[in-house]
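To keep things clear, I will list the structure first and then write my remarks on it.
Left out: one protein chain. Kept in place: all the others.
Labels run A, B and C following the written order; every chain starts at residue 1.
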Amino acid sequence: MIILMQFGATQAQIDAVCDAIRQHQVEPLVLPGEDRLAIGIPAALSAEQKDHIEASLNALDGVSKITHTSRPYKLASLEFHRAKTTVDVKGVKFGPGYFVIIGGPCSIESYEQFSKSARLVKAAGAKVLRGGAFKPRTSPYSFQGLAEEGLKIMKQVGEETGLVTISEVMSGDMVSLVAQYVDILQIGARSMQNFPLLIEAAKSGKPIFLKRSPSATIDEFLLAAEYLLNYGNKNVILCERGIVPLDRSYTRNTLDLASVPVLKEHTHLPVVVDPSHGTGVSKYVAPMAKAAMMAGADGLMIEMHPDPAAALSDGSQSLTPEQFSCLMDDLRTLSGYCGLKM
Amino acid sequence: MIILMQFGATQAQIDAVCDAIRQHQVEPLVLPGEDRLAIGIPAALSAEQKDHIEASLNALDGVSKITHTSRPYKLASLEFHRAKTTVDVKGVKFGPGYFVIIGGPCSIESYEQFSKSARLVKAAGAKVLRGGAFKPRTSPYSFQGLAEEGLKIMKQVGEETGLVTISEVMSGDMVSLVAQYVDILQIGARSMQNFPLLIEAAKSGKPIFLKRSPSATIDEFLLAAEYLLNYGNKNVILCERGIVPLDRSYTRNTLDLASVPVLKEHTHLPVVVDPSHGTGVSKYVAPMAKAAMMAGADGLMIEMHPDPAAALSDGSQSLTPEQFSCLMDDLRTLSGYCGLKM
Amino acid sequence: MIILMQFGATQAQIDAVCDAIRQHQVEPLVLPGEDRLAIGIPAALSAEQKDHIEASLNALDGVSKITHTSRPYKLASLEFHRAKTTVDVKGVKFGPGYFVIIGGPCSIESYEQFSKSARLVKAAGAKVLRGGAFKPRTSPYSFQGLAEEGLKIMKQVGEETGLVTISEVMSGDMVSLVAQYVDILQIGARSMQNFPLLIEAAKSGKPIFLKRSPSATIDEFLLAAEYLLNYGNKNVILCERGIVPLDRSYTRNTLDLASVPVLKEHTHLPVVVDPSHGTGVSKYVAPMAKAAMMAGADGLMIEMHPDPAAALSDGSQSLTPEQFSCLMDDLRTLSGYCGLKM
Partner (left out) sequence: MIILMQFGATQAQIDAVCDAIRQHQVEPLVLPGEDRLAIGIPAALSAEQKDHIEASLNALDGVSKITHTSRPYKLASLEFHRAKTTVDVKGVKFGPGYFVIIGGPCSIESYEQFSKSARLVKAAGAKVLRGGAFKPRTSPYSFQGLAEEGLKIMKQVGEETGLVTISEVMSGDMVSLVAQYVDILQIGARSMQNFPLLIEAAKSGKPIFLKRSPSATIDEFLLAAEYLLNYGNKNVILCERGIVPLDRSYTRNTLDLASVPVLKEHTHLPVVVDPSHGTGVSKYVAPMAKAAMMAGADGLMIEMHPDPAAALSDGSQSLTPEQFSCLMDDLRTLSGYCGLKM
C-alpha cells in the first residue's frame, strides 16, 4: 500500500498519516520524492486492515492518492501455489496437457431430447455432458427448467453413456440435491458472487465449474474462486463466458479471450471458455472455439441441440449436431498441433 | 417482432420464413420495401414463443436481422399500470410527492455502534435505518457481518428509535429469518438475478428494495422487478447504485443518474439512488445525492458511520455524522423547491 | 512508481531490477515486506522515463506488478495550480460563482432558423449561442453542415444579439478559419485526442471548449486539456457529455455526472455538462440539467431548436423553445439556492 501525499503537503500532514498508520500496528516508510512524497506500508496486510487503513487515511488532509500494490487473492494465485492444478473428474482431466470438451443442450427438456444429445455429444468425441435442470432466466415468463426431474434424466443418461455430467446449481440450499445427481457443480455467471452458494458448493466436495460474471474484473473472479479454495475445495475450474458488451447489436456479450492468458499467468486453476454464451450466436461459436484453444484454454463448453429451432432455451446459440461434430474434428486436428490430449 | 430479409432474398427464402412463423401458430405480415423486404409478426408473443421463433428463423437463409419491437416487462410497466405505485412501510411512503432518506452504517458492528448511528440518523431527519448483518464481500477475508446477532440488534434499535429498518438478505433460504427482524428486505446488486432469492423474497410479503446489478440493462433490471411482481409482491422499490465503471481510478462505479428519468418514464415503481456505493467516495456523496433528487429520484440510501475511520466495512464511502446532517439540511431546502415531503 | 516483486523472488532478481532502474539515472528504494518485497522509485519521472523503465522491467523475471503512484497531468492539476480558473469570454464568466448556459440548435441551417434560435435563447436568459457549421457525422449520408456559410451566419447573429458564440472545429487546418468567426472554439468528443487539432486550437489564443471522448478516463481527459495548457492556452473549459453506454436502448450515452465532483477536486478548470448529447433524448434533458447544477457544474450546453421535428440533425434530443424557457426558469430558481450567478 502506497500513500501519495499532495504536492506541498506539510510535515504535520505527513506526521498525521504516519500516526494513523501506526494505530493499525504497522510501521510506515517515508519515501521522499522530487515533487511529492509517498508513504509506503511494507507489511503484509489483511483485507480488513487495508479497508480500515484506507478509510482512516481518506479522512486526512494532504493525501492525494492511495494505491494498492498487491493482488488480493492468495490461494488462487500461481505465485503462492507454483504447481498448476489438474482437476480430475472420473478420469477426465482439466489441466496442463489436456483439452476437455463439455457439450450438450442449454436445458434438459425430456429424456428423449437429452439422451439423443448425449449420444451425439459422445459420438463427436466430447467427454462431459452439460444440461440445465434449474435455469436462471432473465424473464419470469421464460422456460425455467425441469428441476429435479431434469437431474434424474441427467443421472440416468450419464450412466448410460459413461459421460461425466455438469449442471448448474442456483442456491446454497439446493447444493446437496444437485450434488446427488451430477458430477460437476456449475456456478453460473449471475451467481459468481452468490457467497452463500459458493460456500455450500465448496463444502460439498464436488468439483466446481465457476463462470465469470459479465461485470467481474480478473481480481473479482479470482476472489470468487478464493472463496471456494478457502472453504477447502481445491477442484475449481474457471470459465470465461463473455463480459458486458460494448455493442449488443451483433453479439450477446464480449468474449474476453485475452482473459485466458491473463488467468493462466496469475492462477494455477484450469480455464475453460464458453463461446456459446460468449457470443450468443451459433455461427460465431466455431471460430471462437478454435481461437480459445490457441489462446491457451484448457477446454470448452459448447451448446449443441439435436434441433436448435425447437430448443426451449438458447436455440440461437446452439450448434446443430453436424456443426458440433465438424467443430470437434477441427479441434482434434488443432489439438495435435498444440500438443494437447482431447 | 420484425424480420428483415437480406437484399436480394428469394421468394423461396421469404416463403420459408413465413412457414416457420406459421408453425408457431402466428400469422406473418409481409412488408415490401424498396431494397429489402421485412416480415412482421403482429401478434402478442410470450417470451418463450419469441425465443422459439427467433431460434428457428436464425437457421434460415436470407434472414438479415431480427428485431424485437416490444418491451419484455409488463407488470412493472407504466404503460400497462398507469397509476404510480406508492410503497408504504409503517407510514413511510416511497412514491409521488415524497422523498425518503435511508441512512446508516454499512455494517451493524455492535449495539453501541448501531444504536449511536440510529440516533444520529434520526436526529438528522432520516426515516429509515440501514445496516448489514449478512454482508456479501468480494474477498473471503473481509468482515462478513454479525449475522442473526446483527439482525437482533437492528430489531431492538428499530423499536427504540421508531425508525423503519432495512437489511440485506443474500439467499432464498434466509428470507424467513431476515423477514422476522426487519421491515424492508434488501436484494443486493450482486443478487439482482438470484432468481430463487427473488421468488422467496416476493412470497414473504415484505416490501422489497431491489438494487440494480452493475451489469444490468434497464430491461434486465425491470425484469428482475417483474419476478417480484409476478410472485404477487407489489411493494417493490428500485435502487440505482452504479454500473460498471469506465474508469476505476477515481470512483468505484459509474452512477447512472439518467436511469432515474428513464425508469420514471417506463415503470410505476419508486426509484431510490445510492450515491455511497454509486461513487464509493464519501466526498462525492453529497453532490450526487442532491443531483439525484433533481433527477427525479424518490429517495436516497446513504451510508453514515459514527466514525468512518473505524468502520469494519466501506469506511471510505461513509459520511461522518456532521456531513450527513449537513447534507440532510441541504436536501430539506431543495425538497421544498421540488415540492417533495421529506 | 512501485515495483512489487513476486513471492519468493530471489536476491539476484531483486538486484537485476535495481540495476535496470539505475540505468535510467534514478535510485531505487527497497521496501521489505512480510511476504513480498517492493521496490520504489522516489524520483519525479517524466512520462518518457516511466515508459522506458516500465518496458525494461517488464522483461525481467521476478516482477509481479508495476504500479504508477502519481497522476500524469500537472498544468491541469489543482494540486499544482491552487487557484480555480475563471475563463472570461467577452464578460461571460465560466468559473467559481457563475453558472453559464450555452443554448442553440445542433446545426446552423439557415439565417432564419439560427436567428430565431438566437432570439429565443437570449430571451430565455442564456448567454452563449451554440450552432454547428462543420458537423462530424457518423454516417457520410447525414447532413454535414453549411461550412463557412454557417460561420458567417453565426458571426452576424452573434453581433445582432450580443450573444457569445461557440462552434466546433474539426481539424487543425481549419482553426484559423473558424477562429475568425466565433468566440469559443469547440473540440468535439470524437476529436478529444486529435492532437494536431489540440495544438492548433491552443495556439489560436481563443478560449477552448473541450468535450470528453466517450471512451476517455479522467486522466486521458485531463491530459488532453494538458496539451492545450502546455501550448500556452489557459482558457480551457471542460465538458462532460456522456461516456460509452452500458445500455443503448433508452439513452445514447451514459452521462457520467459524478465526473463533475471528481474533476472539480482534481483540476482548476471549469466544468460544463451537456445533457443533450449525454442522454440523446429531449425529455431527459431537463432533469439531468438540474442534476448537473447540483453536482457542481459551472454551466450547461443544451440543444434547443425552434422546431425540433424539422431539425436537420439531432432533433430527438433538442428542446422546444417552451421546454428550454421553462428549464431556464427552473435553473434560475435553483441557482439562487446554490449561490450561483446565471
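Here is the rule we go by: a contact is a pair of C-beta atoms (placed from the backbone, for glycine too) under 8 Å apart; a residue touches a chain by one contact, two chains touch by 3 or more.
Fair warning: this is a prediction, and the values are worked out from it, not measured in the lab.
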Review point. Who does the absent chain touch among those shown?
Key: A, B, C
**Study point:** Listed residues A:113, A:235, A:279 or A:316, member touching the removed chain
**Key:** A:279
Check your understanding: Thinking of the whole complex, not just what is shown, which of A:61, A:88 or A:265 touches the missing chain?
Key -> A:265
Exercise for review: In the full complex, which bits of chain C touch the chain not displayed? Write them out.
Suggested key: 20, 46-48, 51-52, 54-56, 58-59, 72-73, 136-143, 170-174, 190-191, 193-197, 213-215, 220, 223, 226-227, 230-231, 244, 281-282, 308-316, 318, 320
Practice item. By the contact definition given up top, give the residues of chain B that touch the hidden chain. Key: 2, 4, 6-8, 29, 31-36, 38, 40, 42-44, 64-65, 67, 69-71, 77, 79-80, 244, 246, 248
Point to revise | Residues from chain A at the interface with the omitted partner, ascending | key: 215, 217-219, 243-244, 246-247, 249-251, 254-258, 260-262, 265-266, 278-279, 283-284, 287-288, 290-296, 333-334, 337
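Heads up, the rule we're going with is that only the chains that are shown with their structure count from here on.
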Revision key, fill the gap. Matching the CA atoms of chain A with those of chain C requires turning by an angle in degrees, to the nearest 5, of 180
Practice item. Scan chain A for residues touching two or more other chains and write them down. Key: 244
